[in-house]
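What follows is a structure written as structure tokens; I'll ask about it next.
Below, a portion of the complex is reproduced, with chain positions unchanged.
Every chain is named by a letter (A, B and C) in the order it is written, and numbering of its residues begins at 1.
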Amino acid sequence: MTETRWSHLTAPELRALAARDAVVLLPVGSTEQHGAHLPTGVDDFLAAEVCRRAASAAAGRVPVVVAPSVWCGLAEHHMSFGGTMTLSLPTFHALLRDVCRSVLRAGFRRILLVNGHGGNVTALNALVGELTAELSAPIAVTSYFTVGRKAIREALETQQHLMHACEGETSMAMAAFPHLVREELLDRAAGPATELQSEDTRPVQRFVPFEDVTGSGTAGDARAASAAKGERMLRGCAEALAEQLAVIWEERR
Amino acid sequence: MTETRWSHLTAPELRALAARDAVVLLPVGSTEQHGAHLPTGVDDFLAAEVCRRAASAAAGRVPVVVAPSVWCGLAEHHMSFGGTMTLSLPTFHALLRDVCRSVLRAGFRRILLVNGHGGNVTALNALVGELTAELSAPIAVTSYFTVGRKAIREALETQQHLMHACEGETSMAMAAFPHLVREELLDRAAGPATELQSEDTRPVQRFVPFEDVTGSGTAGDARAASAAKGERMLRGCAEALAEQLAVIWEERR
Amino acid sequence: MTETRWSHLTAPELRALAARDAVVLLPVGSTEQHGAHLPTGVDDFLAAEVCRRAASAAAGRVPVVVAPSVWCGLAEHHMSFGGTMTLSLPTFHALLRDVCRSVLRAGFRRILLVNGHGGNVTALNALVGELTAELSAPIAVTSYFTVGRKAIREALETQQHLMHACEGETSMAMAAFPHLVREELLDRAAGPATELQSEDTRPVQRFVPFEDVTGSGTAGDARAASAAKGERMLRGCAEALAEQLAVIWEERR
């Protein structure tokens, strides 16, 4: 299997990939509380996992490099639970700008940020325009759960979309890093359902500390999780992302 | 009719309103190209218009003040058409922070940003969390076309939601400031339909110069516009916003 | 009468004005306490009013566009009165830079900031050099009460120059927006006289909270105000500004 991770590749290999106009995926995650049964790195791990799978799935058709993941995002709403890291918006902006600028200076021309954290979605959508203007280069963004929303919906039983430390995230964790799931705590891992951010129909948006949503740090019902479901979701998300990579590749002509 | 505009009120009157815990609406618009038939101030004028109507509608139930409108937002995607102003995201952030801080220092405790420009939506949603943390005060945001989406949908014939310089915006302009509509240019005021931003189902987001969407600067079909439709939309949006004001007012107990 | 307001014009009309090398006036005001008898928007309204009148007066000779007004300036010294908005100097700088940059990107080459607030004067004079260097374009600044100081002096009876919520500002308010003047409170609208900022002869400058000057928020004697005086002042200021527009226009050759 071809290596696609930037940090696992050598500089000459990366120069060769830049010369082939490879697409660079930049996973953007978060390090934040995910209830008592999941590790704090879930959003980061899943974004990177889907990127690596998509890069493999696209191999042969589209040259792809997966940059190291931005493991810290916007998680102020989880801070009261402990175990959580967060950046201010200006720092998040500066970090993404400098990383994207480095990627461009390394000779690549196509960057797709692949987000894994609901709390980053609006900021990333806002920053895409800003980064495009600042760097005079096309920067695109998606979330793995947006590109793969169909696969996610089909695999889930108790919910329609990802919530937080829920059936979906727990299933994918069981598939991708089962040793990090505290299965013995799963039977209490349930909380109220939340809306998918992009389907949020509340007319007024405001900052909501996650503790106001759920005291346990879990939204949705993780008790229904299984590694098999998780594998289906990850595969589906990766395939959907690989399709997008093919679209981006076609556009370059 | 009670005056609700901050800039039309005197300082003692505003102090009295702050003492009553009045809700402050901050219209956030944009000054940008709106095709050949609409003035560049449309987004700004409509956000402010809905705010004033909502404040009137809420009068007696909820004390409300309408701040002067932030008439410049994020409109990089319209710059190539000319006639357009835009702020960088850090400037937009700093401006909103300083204005909100002033409102809080004037003794008010409740601020609702009422947006009128699609291009501001994601940034405002991202900034709400940032401002709440920076100012240690609850800052909320909506768009008049989000709070009033039902009324808008019911009034429109050729589209489901607002586009740009479209049946909807043109109708409201005809109702609110008919003298600024170039009616003689209406018969050419049509362009391709665009998605409502919050219903955008494209899996990958990127910066799209509006000229790539429509050469005319118009998205949707303004030929179907009428002042009567516009009046229905404005009234519906204002009533929906007034309802939200009542909700905010109730929460204060 | 020709429309000169940027936000009332369409993008194609603005492109045509840019092609004719029109001068852009950017009113810069403040939203701040003006005693018990005047609305908080006075400085903003008067700066914009003089700009619009000057643009009309110059019509036929000089193409002019009046941008929307920057209604928030530097008013820290009025904050304790309530009803007041203020920006930090870096935010004020950033806002003016982004707006001026937008104007330049829209194809215009000549910008004149027309200030209406004493508290902005020194900052604007300092920023003109900074903006000129940053934008590589000539940015000029005046205050309507500086360009029109002769007309103001001639119209006033109890003072030589504008103070605050005084005979002068109240007269102009009576002429330009009489419905916003609380005439019933006029008989108490008097306070100590203040110096014209640019004629301030105190050898040492320091920050002076306006409450240390006057407990009422009024400096000077508004009881002598009349709409007729106000009309003379506005007309005189507008004519003086129109003359400057003609000078700027001549320089372009």
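By our rule, a residue touches a chain if its C-beta (ideal position, glycine included) is under 8 Å from a C-beta of that chain, and two chains touch if they have at least 3 such contacts.
A quick note: this is a predicted structure, and the numbers were derived from the prediction, not measured.
In this structure file the homo-oligomer totals 6 copies of one chain sequence, with 3 depicted.
One rule holds in what follows: only the chains that are shown with their structure count from here on.
Using the contact threshold fixed earlier, the set of chains in contact with both chain A and chain B is empty.
Compare each chain's C-alpha centroid with the centroid of every protein C-alpha atom shown, and the nearest one belongs to B.
Chain A and chain B have CA centres that are 31 Å apart.
Computed from the mean C-alpha positions, the centre of chain B lies at a distance of 26 Å from the centre of chain C.
The mean-CA centres of chain A and chain C are about 50 angstrom from one another, to the nearest whole unit.
Multi-chain contact residues of chain B (touching two or more other chains) are listed as 88, 90.
In the complex of the two chains, the chain B residues touching chain C come out as 5-15, 18, 31-41, 44-45, 67-68, 71-72, 79, 81-88, 90-91, 94-95, 97-99, 102-103, 105-107, 180, 182, 217.
Chain B makes touch with chain A in their complex at residues 74, 76-77, 88-90, 93, 112, 119, 122-130, 132-133, 138-142, 146-147, 149, 198, 203-207, 240, 244, 247-248.
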